[in-house]
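Shown here: the complex without one of its protein chains, the others still in place.
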Amino acid sequence: MRKTAVRVLLTLSLVCLLSFSALAAPVVLEYWTIFTGPDGATMQELVDQFNKERAGEIEVRMSIMPGGNFYESILTAVISGRAPDVAIMHMDRLPEFASQGILLELDAYVDELGLVGEDYIEPVWNGGIIDGKRYSIPLDAHPLVMYWNKDIFEAAGLDPEAPPMDRESFIEVTKLLTQDTDGDGVIDQWGTQLSVGWPNFQYWYSILFQNDGELFNEDNTQAIFNNEAGVDALQYLTDLIYVHKVSPANVQVDADVEAFKRGEVAIEFNGIWMLAGYQDHPGLNFGAGMIPQWGTERKAVWAGSHQFIIPRQRSVDRAKVNASLEFIAWIGNHSLEWGRGGQLPAKLSVLNSEEFRSDPHLGSIAEAAPYVAFPHTFFLQYGEATGPAWDAINKAFLGLMTPQEALDEAVELSNRVLKQ
Amino acid sequence: MRAIARPRRSLFGDEGRLTPYLYLLPHAILFFMFVIYPIFKGFWVSLTEWNMFFNEGTFVGFANYARLFNPESIQNAYYWQALKATLLFVVISVPPLVLISLGLAVLVTSNLPWRSFFRTIYFMPTALTISVVAVMWRWIFQGDVGFANWVLRALGGDAIPWLTTQPYAWISILIATIWWTVGWNMILLVSGLNAIPHDQYEAATIDGANSWKSFRYITLPNLRPILLFIVITTVIASFNLFGQPQLMTGGGPSRSTVTVMYYIYGEAFGNFRMGSSAAMSYSTAVIMLVATFAQAKLFSAKDQDS
Partner (left out) sequence: MKRNRYLSFSFISALLVALIFLFPLYWMVATSFKLESVTTAWPPQVFPNPITLDNYRTIIGNPVDTPVFQWFLNSAFAAISYTLGSIAVSALAAYALARLRFPGRQFYFWTCIASLVVPGVIFLIPNYITIDTLGWVDRYPALIVPGMATATGMFLLRQFFLSIPSELEDSARIDGAGRFRIFWQIVLPLSKPVVLTYGLMSFLNNWNDYLWALIVTYSSSMRTLPVGLMTLQGRYIHQYGTMMAGAVLTALPALILFLAVQRYFVKGIVLTGIKG
């Protein structure tokens, strides 16, 4: 009798203990991000803050993967049942992965969280919808940005707060600022540096859209970027190198970044994510803002967008999904800090807030928000189909082909991809 | 007297009928699973549109292979381009890899002081992994502040955009590859050189041969089998070039250093088209086999001449 009683008591206490620990155990979320630069540190700080506020309830574990890795592994991870609970994906890759069926549909949850389209930059809000269903929640938009060295401007007698904003004045100013400053016969200060490789697609893309062009036709069955708009865009850029000679030929990827930091380049173009790197570089007195309107029709600028996604698991764990959504909402509400790390928050209330706008660089870059240009739709083969365009731009920059030839070849290859 | 019964052979134990198979079993199971089976499974995959998510394929016959020859497919453009790039690399890399290793092997087997020290140094790079080699050489060939351009400029020349233009991109990859792998061939040749009986050389010296003649008529013929082995394996290794272009040039400039392995990898794990990628790998395998046999034949034909 006593033995049984003792046994029952022990079992009861064990059960109580276990259930308490289960109750007390926080929901652990695996969070995969692609922020390999200084923005990674910013996100980590936000995650740490979230974990502190929700200690004991939710714990977020963040992993950083280089973009290439992430996109290669997310599919395998989902297949092998070891997908993260929440992750960040670029907007242009969404259709690929949505079509593989590995993303959770979020329409219902978005309503629950009370998120509405009017609160967000329109194209990045709409970008989460594929075939009528929502698969992602926007975090930010990150445009191409013009950075200029204020000291070089002043030294040449130009207004350091007024960089050139159109086609002709850009050529004038960069010509003026391309100099041999120490008289040794070698140009050591360049008006600009256009890199052969990343992110030159974004320069060209911006001009294409400024010319009112598009990459693909309405139903994404034909590549059309070798039209006038595209060729004009590429011609303008290659002329900067070979005709106006305001940029060296053969700039290696990120050599322009290094040169800008050393104060050897007057105007440099790169993503908003470079902002922190430039801010941290001692002695660099620079401005940042919307890129010039090199094109003929309208203002436009390339941008990417980070979006939150929730991978579809073998079995839906409601607790984890809820925790992920809470995390996503929290980050959204703290996107000011995120933006300060070098992004444009997708939430308009944050983007247009006094605090954000008063930041000297971010406020100026935020002027670009209405002009972010996305293709009319992203689709499954977008990445593969734009690959040939990247190659074409490089070939033209290297002087191996004329812009028309290069883009013609790229369109032919791109059409092959689209035919699959 | 006890009747001597004929012992029945047992199944297990020392003379057991099944014992040898037990020894063989671990190797056989693994060998079957990861060497024999994949040869057939891979071919099967190449005949399907393979869905990674469900781990199954829809049969499409030879469509993946046909696509390689269809001038409207992207694979047709990129695969042959990759193959050409790979063949180019084979042609520019095999001669130096063989000749330099031969030269080094002769050097370290000669009457040189500290020769095992030198041998160790030349062999050491092979102990490194490709990512270390790529990081190291990418830094040396960096366009702005890399060491190679510093030397060039110090000598009065212009900086070369090593990794972003041809032919320098290939040259960079070639230099890194030679530095990394020449030691392996060298060691094989060293063992071959050490195995040549001395009396052959002595006899030749008595006959008045100089060092070049003894090299040509004694050393080389003795090394023939090893040289054949080395040439074949070096061709295969160059055909498999993957890490250097992926990590040093990213396949650039403009896909000019995308090799066949690189493209096959990208098609399977970047574009998720495993069926197509498998078809490419089998096509490449056929080409490599033909090349290997051709080399072996060429060498043996030469053998008969001499």
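Per-chain numbering from 1; labels A and B assigned in written order.
We adopt the following convention: contacts are C-beta pairs under 8 Å (C-beta built on N, C-alpha and C of every residue); 3 or more make two chains touch, one makes a residue touch a chain.
Quick caveat, the model's predicted, so the values are computed rather than measured.
Peer 1: From the listed residues B:A63, B:L88 or B:A285, report the one that touches the chain absent from this view.
Peer 2: Of all options in B:A63, B:L88 or B:A285, contact with the hidden chain holds for B:A285.
Peer 1: Could you tell which one of B:P20, B:P71, B:G156 or B:G208 touches the chain left off the display?
Peer 2: B:P20
Peer 1: Give me the chain B residues in contact with the hidden chain, please.
Peer 2: Where chain B meets the chain not shown: residues 13-14, 17, 19-21, 23-24, 26-31, 33-39, 41-43, 45, 50, 52, 55, 104, 107-108, 110-125, 127-132, 135-137, 139-140, 142, 144-145, 147, 150, 154, 179, 187-188, 190-192, 194-195, 224-226, 228-229, 236, 239-240, 242-243, 247, 260-261, 264-265, 268-269, 274, 277-278, 281-282, 284-285, 288-289, 292.
Peer 1: Tell me, which residues in chain A touch the chain that this view leaves out?
Peer 2: 36-37, 40, 44, 62-69, 72-73, 76-77, 79-80, 82, 254, 257-258, 262
Throughout what follows, only the chains that are shown with their structure count from here on.
Peer 1: Can you check the complex and tell me which residues of chain A touch chain B?
Peer 2: 71-72, 75-76, 78-79, 100-102, 196-197, 250-253, 255, 258-259, 384, 391-392, 394-395, 398, 400, 413, 416-417, 419-420
Peer 1: Over in the complex, which chain B residues touch chain A? Could you list them?
Peer 2: Interface residues on chain B, with respect to chain A: 52-53, 55, 72-74, 76-77, 142-145, 161, 163-165, 250, 252-255, 269-272.
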